[in-house]
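The complex appears here without one of its protein chains, the remainder shown in place.
For clarity, chains are labelled A, B and C in written order, and residue numbers in each chain start from 1.
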Amino acid sequence: DNSPGDGGSTTPVVGVDYPRSDTDFWNSYIKYTPQFATELGLDLKTTNSQNDVAKLTSNVQSFISQGVKGIAMAPQDTAAIAPALQTLATKKIPVVTIDTRPDQGKVFMVVRADNRAYGEKACQFLGTKLGGAGKVVMLQGDLASVNGRDRTEAFSECMKKNYPGIKVFGEATNWDGALASQKLQIRLTEHPDIKGVYMQSSFALAGTLQLLKQRGLLTAPTDPKHVFVVSNDGIPKELQDIGAGNIDATVSQPADLYAKYALHYLKAAIDGKTFQPGPTDHDSTIIQVRDGVLEDQLSAPLVTLDGGTYGGVPSLKPDDKSLWGNNIG
Amino acid sequence: MSGNGKSSTRPPSAPDDGRAPAGPPVAEATDITKRYGSTVALDHARITVRSGETHALVGRNGAGKSTLVSILTGLQPADSGEIRFSGQPAPRPSDRDAWRQQVACVYQKSTIIPQLTVAENLLINRYDRGRSGLIDWRTLRRRARDLLAVWSVDVDVDARAMDLSVEQRQFVEIARALSFGARFIILDEPTAQLDAAAIDRLFDRVRDLQNQGVTFLYISHHLQEIYEICDMVTVFRDARHIVTAPVAELPRSELVAAMTGDATALEAPRSRTAPAGSADVVLDVAALTLDGMFQDVSFQVRSGEVVGLAGSGGSGRTEVAETIVGLRAPHAGTVTVDGRHPRAGSVSAALAGGVGFVPQDRHHQGLVTGMSIADNATMTIPERLGSAGFLSTRRRDAIANTLIDELAIKTPGPDLPVSGLSGGNQQKVVMARALANDPRVLVLITPTAGVDVRSKEFLLDKVDEVAGTGTGVVVASDELDDLRICDRVLVMFQGRIVADMPSGWSDHDIVAAMEGLTVDA
Amino acid sequence: MPESLTAADTATDGPAVTAGRTPRRPVGKLAIARLRDLALVPAIVLIAVVGQIINPVFLKPDNLINIVQTMSEIALLVLAQTIVLVAGKMDLSLESTFGLAPGVAAWLTVAVGTGHGIGLVPGAWSIPVTLVVGALIGIANAALIVRFGLHGFIVTLGMLIVLRGLLTGISGGQTFFNLPESMMYLGNAVWIGIPASIWLCVALFAAGIILLGYTGFGRSLYAIGGNVDAAKAAGIRTDRVLWIALIGASVLAALGGLMLSGRLASVAASQGNGAIFTVFAAAVIGGVSLNGGKGTMFGAFTGILLLFMIQNVLTLAGVPAQWIGALNGAIILIALVVSRITGGRAQE
Partner (left out) sequence: MPESLTAADTATDGPAVTAGRTPRRPVGKLAIARLRDLALVPAIVLIAVVGQIINPVFLKPDNLINIVQTMSEIALLVLAQTIVLVAGKMDLSLESTFGLAPGVAAWLTVAVGTGHGIGLVPGAWSIPVTLVVGALIGIANAALIVRFGLHGFIVTLGMLIVLRGLLTGISGGQTFFNLPESMMYLGNAVWIGIPASIWLCVALFAAGIILLGYTGFGRSLYAIGGNVDAAKAAGIRTDRVLWIALIGASVLAALGGLMLSGRLASVAASQGNGAIFTVFAAAVIGGVSLNGGKGTMFGAFTGILLLFMIQNVLTLAGVPAQWIGALNGAIILIALVVSRITGGRAQE
């Protein structure tokens, strides 16, 4: 299915579908992508599926019509993408998925950080800081999101296993800051002795801090009233807040690496390269998830003020130059 | 010139008998033109209303009367032409208060706001304010109560307007219009919804005001009213001014000729020959009762017979008719059509059983104005338009064309939306719909309401003709013209039939019976 | 009451009179009515030309099929909504039915363990289950609106929230996958080189055109939407017609949802969320009146087609991700405004 127009020697056309454009994290990804495409010498076509897998399927179709040689996507619904992958497989167009791992079908490479690890890291940090006892609120994302679910499950399991003395209140928030704030407020009223908050994404960041401030709970970590707050994403604002002592930790989701390695693997696929499970040259490991699906598990570092190690999890300081949040804007 | 109009008993309003009153006219419209798109509603029309007179404005449906009213009251500007009040140019269009000091109006279209209370409707936009600048509801209610007392309208000023009867609402409108203290009052078909007693009350009040020197512009399709209370009459036809003359100098036939542009006189009232007593009974109403509306109503209609169902508003005549056609389900009693009992409370069963129906008000129940004439006229007979639920547009249009010819509906074709027809023609479409299924029983409720004289004549002729083919007809109306074509008239009062008058009744008897003064036979 | 007043009045004006003076019979009028149906065709052509200039892929058969295929499921919602709107009602809950009906089918048929279904009934039941759920929702709507006389907007707004919540409830917010074969068929089959969903969508719209224009039932819908009391007085069983319309609409929505689930081989907990905005926009751009009694199936079809063509062009044009929403919205708003202006009447 080579269209006659492109002779092959010119820069290969690749398609990248952005999953959504209304969160900080994905917007950083959107910002990085063209940057790395230029670096790698790829001709980039982009679409936005606005978190709607039907739209994603349609976008894939228009990529095909435009004769792309490879597609990177981040299907937020990992089940529904199967038919599209099948179509692409029959057309021999390689696919790299970012952030999520399709439930079925073949892809050339999955580039993602392990969402379960996010939950676990947050759990280890909070567990250590709380000394294994107390009450914690977990502000979940959307019930319908795989990544959110992974984080929820990992966090809850880790708490149950390692810190049984900690009671977790899980609140679904639909990734909505106002709703998150409302739920947190209710829980704080009910249990004024809540000592920790895990936000599964930075969407609830400002609202949570504001609420804590209002209740006089935004105090130094040494203060007994202090509430430990762990965020997730690693956007610049979180790093600043860690530096300022407003929150205690975050898990930095590597938006830059997502963009970089998505395109890296696409180019490799077009060039006919193949990969094997094992460590990579960029401080991560490729694992074989199932037959025909490799996954490059990028590291998602925990960031804390002192850069210490918590429950066996090492962390970086917020001003670490390797954090993507310190490299944009 | 001034009023020795037939039944008028009041003294002449213009003292200077025989000469034009001195001073400028109260209101004067000259050379008024108004277009709506391609419709010319007024074409260089004019009218002059002199101080103290009661001036009638008549014309067929669509002649432009109401349009002139809205221009005279400042609701909308004319395209060209000039309005003067007492010799002064009319106020600016935005200055509603200034307009209202010149002229008050009861519009043809209701200007009652159903959700608001009677008090607020009466005094809308004329609120009493307390010291804080906020509305003082208590004072407002008191003022409203005083206003209503003048009209002896017994309604609670705190009732919502939507809960009032038609007549009560009309009086609220009238009371409001008259409460501005304007010396010039326009009444656009104020009696269209009032029964005889209410009309009398209105006219008493109008005469009071006439005696106080208030000037009226009065619009009505009831020509006898013109002769009863008006001094001057202006006739509009096709958006143009035709004639202005003292009422006394324009006999009825000339008036009608001026309105219709057609010299042939109205036919004399028909003298029907009632069908032989042996004709089949096509409609048998037995002991029909609808609680709160009417009780124990029984009568029969024979093939070819026209039976009137008279009564004032609230007498139950409309409800009886609606029960016959299935719009209402009776609590007791039966309706037999042509020997069978259509299921009670089902219009489709009644239609299938051979009933044709002209509802009370064409806008409310008669027409889907956005749909074509063909669709409207054949709405009652979907089964004849094709098989298996499908319809053939060709067959529909053929049937519609037949009906259009039969009823002489003026239209370029069957696919014109009925909204494009004049009032009289719209009513003909409603009639066409009623006749489409060749009914054995035709039920008509106020079939000529709001249609002009010529159309009225045509429609009543049609009824006569249909009866001639063996259909039994019920005419529920309080208009004497409608009842005149009947072989006999049943008069209802407070939900019961109180009189059965064979043809040949006098107007007085029937009006008296409708008022509840039964003349024993 | 005052509403009918307005309706009657506004109808009075308009172009009728000129026609009134030419005393010929048939001809003209119908042609104009048909023309109004074609109101969006110039816009569609325009978008096609613009699209082709922006990206030569636009007019390739592949891309055209892509457009119609992606719109086919939502188009069924538009079809359903048009029926309801013509009858003078509104059904906001269609978007939730679109997700819940196949969701319930998946929940009941997907085996335990393979995709968080409960595997109660065999896979072959999935299509009947979907349609039955659609019908039940329609019955609930109709009961509340027709039987109890509640306001359609309010009832279906409430239903929208409840049904969406039910889908989240049974799915636990997760996506159902490993759907039974029968559920996947409609969304994936290809008949004579063209996806089945396109055939189905086009066939249903053709049926819709016939239904609205050439059956007694269809004319009843217009009559009821135009003036329900007049329809009643003409012997139309208004309640029955409304029941059928509301139930039929829900079943169509369920069918649309089924097709989408098939195409995506899954039912997401969010399936259909927000679709109602697009549906209303398409119907209205296509000339269907929100006040009832007006509009055609063909017009509605051009409405949804136009919207999806616009989206496709925007995608092909590579508009920056964060501005697609605003641009799409602006084009819709302009289309709405223009279609209302050219459609004449201010208020409808």
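Throughout what follows, a contact is a pair of C-beta atoms (placed from the backbone, for glycine too) under 8 Å apart; a residue touches a chain by one contact, two chains touch by 3 or more.
All values reported here derive from a predicted model rather than from experimental measurement.
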{"item": "Omitted chain's touching partners, listed by label", "value": "A, B, C"}
{"item": "Of B:T33, B:T111 or B:T244, the residue in touch with the unshown chain", "value": "B:T111"}
{"item": "Residue of C:L76, C:A101 or C:I324 in touch with the missing chain, whole complex considered", "value": "C:I324"}
{"item": "Contact with the hidden chain (one of A:P83, A:G207 or A:P301)", "value": "A:G207"}
{"item": "Footprint left on chain A by the chain that the document does not show", "value": "20-24, 26-27, 30, 140, 143, 170-172, 175-178, 181-183, 185-186, 189-190, 202-203, 205-207, 209-210, 213-214, 237, 329"}
{"item": "Sites on chain B contacted by the missing partner chain, in the whole complex", "value": "73, 75, 94, 96-97, 99-100, 105, 107-117, 120, 124-125, 127, 133-135, 137, 141, 154-160, 162-170, 189, 192-193, 221, 292, 314, 318-319, 328, 360-365, 423, 449-450"}
{"item": "Chain C residues touching the omitted chain (full complex)", "value": "1-6, 8-9, 144, 148-151, 153-155, 157-166, 168-169, 171-173, 277, 280-281, 284, 290, 321-330, 332-333, 336-337, 340-341, 346-348"}
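Definition applied: only the chains that are shown with their structure count from here on.
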{"item": "Distance between chain centroids, defined by C-alpha means - chain A, chain C (Å)", "value": "36"}
{"item": "For chain B paired with chain C, centre-to-centre distance based on mean C-alpha positions, whole Å", "value": "43"}
{"item": "Rounded Å distance between chain A and chain B, as computed from the means of their C-alpha atoms", "value": "74"}
